[in-house]
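Yeah, one chain of the complex is gone here, protein chain that is, but the others are all in their spots.
Labels for the chains are A and B, by order of writing; each one numbers its residues from 1.
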Amino acid sequence: MPPAADPVTPDGLAAPVGLRTKDLLSIGDLSVDEIRLILDTAEAMKEVGTRSIKKVPALRGRTVVNLFFEASTRTRTSFEVAQKRLSADTVNIAASGSSVVKGETLADTVRNLEAMAPDIIVVRHQSAGAGHLVAGLCRARVINAGDGMHEHPTQALLDALTIRQRKGRIEGLKVSIIGDLLHSRVFRSNVLLLHALGAEVSVCGPATMMLPDMARFGVRPTTSIDEAVEGADVVMLLRIQLERMGGYFFPSLREYFQLFGMTPERLERAHPDAIIMHPGPMNRGVEIAPEVADGPYSVILEQVANGVAVRMAVLYLLADERQA
Amino acid sequence: MPVVMAADQVARSITRIAHEVVERHRTLDNLALIGIRTRGVPIARRLAAGLHEITGTTVPTGVLDITLYRDDLMRHAVGPQPVLRKTDIDFSIDNRRILLVDDVLYTGRTIRAALDALIDFGRPGAIELAVLIDRGHRELPIKADYVGKNVPTSLSESVQVRLAEVEGLDEVVIQDATGS
Partner (left out) sequence: MVDETRVMLIGGHVVDPVNGVNGPADVLIAGGRVTAVGRDLPVESGTTVIEVPPHGVVCPGFIDMHVHLREPGYEHKETLATGLAAAVAGGFTAVACMPTTTPVNDHAAMTRLICGKAADAGLARVYPVGAVTKGRDGEQLAEIGELYAAGCVAISDAGRPVASALLMRRALEYASMFGIPVIDHCEDPSLAGDGVAHEGYHATALGLRGLPAAAEEIVAQRDVALSGLTGAGVHLAHLSTRGAMRAVREAKARGVPVSCEVTPHHLTLTDDRLVGYDTNYKMNPPLREAADLEALLDGVRDGTIDCIATDHAPHHYDEKRAEFDRAPFGVIGLETAVSVCLDRLVHAGHVTLARLVELMSANPARILGVPGGTLGVGVPADITILAPDLVVTVDPSAFRSLARNTPFGGWVLRGGVTATIVGGRAVYVNTAVDGAGAVMNAMSGVREP
């Protein structure tokens, strides 16, 4: 049977489909079809990065503000490259260089920005829900680039793109997420997305870093790393923030590595074609042995490359003017 | 719903265009075909097959999605963004003669977008255009080098090209935009 015909507009071009949400604050804002649309669009966007002129005019004349209240090299750079590849005009505002340090409230910062009529605001903030606050105060579309311990939706999308590329599918895969689950926004976005696409998720970490009410997240918890890795198709490691030791979460980095660090030996229990993922930045010798980070099963740099494509896709799909 | 071209006419037109291409080019060594998504792609593949049959030369064929270059991208009164699909040009276009292939030539805006896109891939030696149908009503100074059939239309009509690779059969029909 031939594939179904594309709906066609009067000028013969493919009819549009898109996202219903105004803002991307949580993976929960997206339906399964919308997640697939973003991933498919990102696949197409990857090609732009292979050209000699890595730039298309899709967002020409659009203003995108990157409003970062938290230090971030990887995510901010990734968004900025994505914006530049789509020809958007990009403005970067970092908390240290703005009036935020002078005591201005987030609400006032956003209203001042709004007066300059940006089309999209990308927000990274220490407080969970900061993106919701920003979205409620402005007409611009808001992309959450990480809000406290809440979510980091574009990270989960780029992880999914990476898994899909390597494994051809996500449905039915066994994914193990290991590390500081409690404080991880990457975990929260990933668990929503992986469930939506039908993966089986198990989680592992110190009992102090598990989530209360874990069962309601639909994941299988264990504090045994061997059990978590057993038969896994995907092993996703989360960053251990070194300052966590102050909250009595674990006694030392040394003991953390002994109990939960990913080593080549431990990885032998995983599926032979398992891939290793890490959202970065990595603490070598804490949550991941250098041999694993640099090993053949590591897709960590692919994740970075896919980050640009996913962010291009999200920017492109959110950039229409329907609700502006 | 008047049928403008039946399956055999579609096939003959593409064969004829292949012959015209061979006549106009001393050699096909430097030629490449690029089909514009969606229906320019199968037409380009058929054209490449035709050229191979006539000359024995395999002409490289690429796929171009012009979505990111559309001039109406941010101007939809209602409705979300058009679906983006992959562009696939696995050869250098520098100094090549490029034959762009599409199904219907109408306002010319799609071709304008395709020209912009191609130039981002390199500096072709020349660009030509082949279309199955030219329905008139140009809004830009663009003209096809090879035309399967000129079909006079009114603005209220739409021309639908159906291809075996996409819809399961070859035919070209004119529909009134009112849908009846």
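A few points about this structure:
Throughout what follows, contacts are C-beta pairs under 8 Å (C-beta built on N, C-alpha and C of every residue); 3 or more make two chains touch, one makes a residue touch a chain.
The structure displayed is predicted, hence computed values, not measured ones.
Considering the entire complex, the omitted chain makes contact with A. Considering the whole complex, the residue from A:88, A:158, A:211 or A:286 that touches the absent chain is A:211. When you scan A:86, A:133, A:288 or A:312 for touch with the missing chain, the hit is A:133.
Note that of A:124, A:141 or A:185, the residue touching the chain absent from this view is A:185.
Per the touch definition above, the residue from A:148, A:280 or A:295 contacting the chain not shown is A:148.
Only one residue from A:31, A:50, A:105 or A:224 touches the chain missing from this view: A:105. Across the interface with the omitted chain, subunit A contributes residues 105-107, 125, 127-130, 132-133, 147-151, 182, 185, 188, 211-213, 216-217, 247.
One rule holds for everything that comes next: only the chains that are shown with their structure count from here on.
Separation between the centroids of subunit A and subunit B, computed from CA atoms only, is 38 Å.
Within the complex, the subunit B residues that touch subunit A are 37-39, 65, 67-70, 73-76, 78-88, 103-104, 106-107, 109-110, 116-117, 120-122, 158-162, 164-168, 177. Listing the residues of subunit A that touch subunit B in their complex gives 1-3, 5-6, 8, 10-19, 37, 40-41, 43-45, 47-48, 51-53, 55-59, 61-62, 86, 313, 316-317, 319-322.
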